[in-house]
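What follows is a structure written as structure tokens; I'll ask about it next.
Note that this complex is displayed minus one protein chain, with the remaining chains in position.
As written, the chain order gives the labels A and B, with residue 1 at the start of each chain.
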Amino acid sequence: MDKGVAIIAYAQTPFEADANASREIQVLEVAKTALEAAGLKQEDRYTVISATNDYCDGRTISNMRLVEPAAAYKKNESKVEMDGGYAAIYGLMRILSGDHQVALVMGVSQASVYARNIPGIMMLDPTFDRQRWLLNEVSAGALQARAYMNAYGATEEHFAGVAAKNLDNAARNPLAYNKLAGADAAKVLAARKLYEPITELMLAPFCDGACAMVLASGEAAAKADKPVWVKGMGFAHDSYLTERPLEEMGSLELAARSAYDMAGITDPASQIDLAEVHENFAHEELMAYESLGFCGKGQGGSFFDSGATLLGGDLPVNASGGATGANAVCATGLARIIEAAMQIRGKAGEHQVEGVNTAVATGQTGPCAQENVVFVLGGE
Amino acid sequence: MEYKKETRAVEGDWPMAYWQWKFESIALIAKTREAFKEKKLLGLKCPGCGLVYFPPKPYCYCLARPDKWVEVEQTGTITTYTFTGAWAYEGISEEEQAGGAPMIICGINFDGSDTLTVCLLDDAKPEEVYVGMRVKLKWPEVIEGRVDDIAHSEPLKE
Partner (left out) sequence: MAHTDVAVVGVGYSKHVSKRRDVNIAEMVWEAVSACYEDAGLKPKDVDAICTGNMPAFEGVNIPELWGAGHWGAYGKPLMRITTGGTTGGSVAHGGYYAVSSGLFDTVLCIAFEKQSDGNSTMGLNTVALADAAAMFQQGVDPGFLAAFGGGAVGIAVYQAASYMKRSGCTTEHLDKVSVLCRTNAALNPYSHLKQPGLTPEEVAKTTLMQYPIRFGHVCPATDGACAMLVTTGEKAKKLIDKPAYILSCASCSEEASLMGIAGSGTTNMDPCVQESCKIAAKWAYDLAGIEDPRHEIDVAEPYSPFAHQLLMFYERLLLCDDGEAPAILDSGSMNLEGDLPVCPSGGVISTNAIGASAMERVSEVALQIMGKAGDRQVKKEVHKGVAHGWGGAVNLNVVAVLSDTPRRS
């Protein structure tokens, strides 16, 4: 992008199964920390974009109580009802328009507040699928996994390997909550089966958490310490899950293509140092390898087998543990972007990967990864 | 495409009973309710901007967290009001309601606080109420430590 936009600050709460704070207080904590890290005060001029979902929060206009905690009092505020990655996109658009210089974007969800299957079921076609109670987010994910296995020969062992990698990585991430140091494929396979072939350890369980990020125009970012630049971004909508080939992540591929075009990336596997992928299930990470162009179509399994995506590999994926480690629905994609930015800044702590200069992060909304957003980030 | 006039409707409710919300204000208001038993109104003062919230509130727009308990006066000023009767809910006419006294609901800014509390105004007629009117809290005979304990107010005769 010729007109630069940079990430100048971010904050995440610890992700927990049942946080000891309301979402308002969680949002207040991250908004305050992120603003302070950016050297901003509540009185300063910035725009605020939040990402929440009315069904997850169990209230219409779910952003309405968040005005003050989100530091949005008397601010130019709006809300996207999708993954937090979309809040980042909207913030980015507002800055690129020239009307705004700084955007505070955030995402929050508290799974401890709602019945975990309900928001997903409410997403289904109300005239048909919702009446039949066969599909939910997990069973749909299982259908997607089977379609992918069938098309490209990926195996349950591949899925288990990916899950084990993420659970082990999450053990190094102090903010993650679903972690298992030293996890291996056998352990993942032996866990309770939910919908064949998905076991309990292969999915990204919903949890509580919030995160916030401050985006700034090139001018406003000039004073910032170690800004992380948005080199490219893209997002795309795919058809409803029963109307598309489930073995592909079409919208992720389209989003990645547009992000790579913008960032001038022609050979993702060699030009990208690290990826943070929003995978609701282990198999979705393999599918993402392909859609993000790290390997050829159908090669996700063998790419994983090569060890490239492990923490010490050539192209580590989900060093933070990914969504498997922490999945607070509307915050998950934004947390991926933040984790990628932390890696570029060299501030990721125990799960830091050496020499990350270009990283890609993704977020998703909808059953079977229907909507996807991709960010390409870079250092100086 | 031609559609039939009336298609078959499909049902799908939002099962709200599954949600269990979290609130910090529950603990705060519990403390306030306890103070009702001593006929006291407790508000929370924000250390950041000095605003006093009554009823107490766990966060402030200035991003500080109100944490200092302060006593709020039991007199206040009406900032807005309305009145209503059964007609508003049952769809029956004013004439049918002629016998019953309308209920006056007013927003009161209690002295020493910076926010508004909604209460009923007793011992006044709708045409007598105005914005800026001085009122005082009217405690019930038995105080149970419920939010309803501060549901009533009356005109302040100075």
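By definition in this document, a residue touches a chain if its C-beta (ideal position, glycine included) is under 8 Å from a C-beta of that chain, and two chains touch if they have at least 3 such contacts.
Just so it is clear, the model here is predicted, and its values are computed rather than measured.
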item	value
Among A:10, A:86, A:260 or A:375, residue touching the chain not depicted	A:86
Per the touch definition above, residue among A:41, A:237 or A:297 touching the missing chain	A:237
Residue of A:227, A:268, A:300 or A:367 in touch with the missing chain, whole complex considered	A:367
Option from B:48, B:107 or B:155 whose C-beta touches the chain left out	B:107
For chain B, the residues touching the chain missing from this view	3-7, 9, 12-14, 16, 19, 21, 23, 25-26, 29-30, 33, 51, 53, 55-58, 61, 79-84, 87-89, 91, 93-94, 102-103, 105, 107, 109, 114-118, 120, 126, 130-132, 144-148, 151
Residues from chain A at the interface with the omitted partner, ascending	3, 48, 53-55, 57-61, 63-68, 72-82, 86, 89-90, 92-99, 119-120, 122-127, 234-240, 243, 250-251, 254-255, 258, 365-367, 370-371
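By definition in this document, only the chains that are shown with their structure count from here on.
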item	value
Sites on chain A touched by chain B in the complex	19, 21-25, 28, 31-32, 35, 42, 55, 58-59, 67-69, 71, 73-74, 110, 112-115, 118, 122, 126-127, 130-131
Complex interface listing, chain B residues touching chain A	10-12, 14-16, 18-24, 58-63, 65
